[in-house]
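Okay, here's the structure, questions in a sec.
The excerpt is restricted to a subset of chains, each kept in its original location.
The chains carry the letters A and B, assigned in the order they are written, with residues numbered from 1 in each.
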C-alpha cells in the first residue's frame, strides 16, 4: 500500500540539500553550471530566462517544477499579470492541458504571495471571433485551412495583440515552446517574427543554450542547427541583395 | 514543508469558475473558442472528438485531464468497453506507461459511475503469438525487422482485429497519437489505412484543428502541412491515372 501510495504522487522538486545528499554530482552541476553559470550569463537577462524556462516547463508539463519557477519569475521582474498572460499564451503553443495544469500551480503561488493580478481590464482586448468562422460549413475542402483561419483571427489577430504581455516576450515564449517540443520545422516562420519584435539572434542562441538544460541536449542541438542554418541563409541573402 | 507539499501534486483540472477567476482570458477562450466552437463544429461528431482528445491526452500523459475527458467520452456515446479497448490500443501507440497511468484513472471513473465493462469475452479475440517469434534467435541481422514481426503479428494481426473497437476508431486514435507526438514521417502509411477504414480527409483535417488545442499549435501546423502534401499528391496521382 505504501509503495503504491508513493507511486501515486510525482516526485517533489527536491530541496537543494536533498539533491546534494541523493546525487551529489547532480547537485554540483545544478549549483555550479546551471545556476552558477547559465542563469548568470549576461547574454540574456534573468526575466527573459524565466520566460524561457516557464515556457519550456509548461510545454513539457513539468508541473512539479513550476511552483519554484513561477516564484523565480516573480523575483526576476515578471509582473503577476504578465504570468497570467504567459500561461494563456502557452495554451495555444503547448496545448490546453498544459495551461490548465499550470493555472492551478500559478494560483497557488499567487495565493501564497497574496497576489491578485486579475483586474477588470483583462478581457477588454479580446476581439470578437467572426461569425463566419463559427458558421463554416462542414466538409470544407480538406486542404484549405480552418486551422489557418483560427490562427489568423484567434492566435495572430487576438492573442498576440493582447496588452498584458509584450510581443517580444510572446515571441520568446513561442520560440522556447517550439524548441522544447522540437518543432524546428516551424522555426523559419517564427524567427522572422522574433527578430521583428526586438529579439536578437544572440539572445535566441543564448536561449537555446539555456534550454539545453531544461529540455535536454538533443533538442537544443537540433534547434542550434536549425537556427544557425537560418541565420547563415539570412546573412547570405542580405549580402547578396546589397 | 508546505511549498514542497504543494509541489508534489500536479495541478488539478481546475474547475471552470476557478479558471475564470485566475486567468479570465483563458477561461473566455475555453468557453467561446474551444468548447463553444471547436467541439460544436459539425465536421467531426463529438464521439470522434472524444476519441481524438483521449488519444492525445494519453499520448502526452496528461493524467490530470483524463478524468474529465473519460467522463465526456461516456457522455458522447463511447461505450465503457470501447474505452477499455481504446486504452489498450494506445498502449502500443503511446507506450505502455501512458496506458498504465490511464487505466488507473479509467477505473476510478468507471467506479464512480458504477460501470463494469469487462466481460468474459474480452480476451476471446486474442490470437496466439507465434512461437517462432518468441524463439527468434539472438543476434538477428540488425536491419531485419524484429519490430516488424511484432507489428505484423501483435499489432496488425491481433490488436487491430479485436472486436471491442471499430477499425475506424482505432485509425482515428492512431492518427491522433501520431500528430500528438509529431511523428508525421509515419503519416503517409497511416493515412491510407485511415481512409480505407472509413475516415474522410475532411474529418482528418478537422481532427487536426481540434488537436491544435490539445497538443499545441506547432504540432498541428506540422500535421496540417503533412496531411495537405499527402492529399495533394494523392489527388495528382489519381488524376494522372485516369
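In this section, contacts are C-beta pairs under 8 Å (C-beta built on N, C-alpha and C of every residue); 3 or more make two chains touch, one makes a residue touch a chain.
No experiment lies behind these values; they were computed from the predicted model shown.
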Could you tell me how many identical protein chains the full complex contains, when just 2 are shown? 3
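Basically, only the chains that are shown with their structure count from here on.
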Between chain A and its twin chain B, rotation from the CA superposition, multiple of 5 degrees: 120
Chain A-chain B separation of Cα centroids, rounded to whole Å: 25
The answer for chain B against chain A in the complex is residues 3-14, 18-19, 21-26, 28-30, 32-34, 37, 41-43, 56-57, 60-62, 64-65, 182, 200-202, 204-206, 208-209, 212-222, 224-225, 227-228, 231-232
Along chain A, where are the residues that touch chain B in the complex? 9-13, 15, 59, 61, 63-68, 84-85, 87-88, 91-108, 110, 112, 118, 122-123, 126, 129, 133-134, 136, 138-143, 145-148, 150-151, 154-155, 162, 164, 177-178, 181-183, 185-186
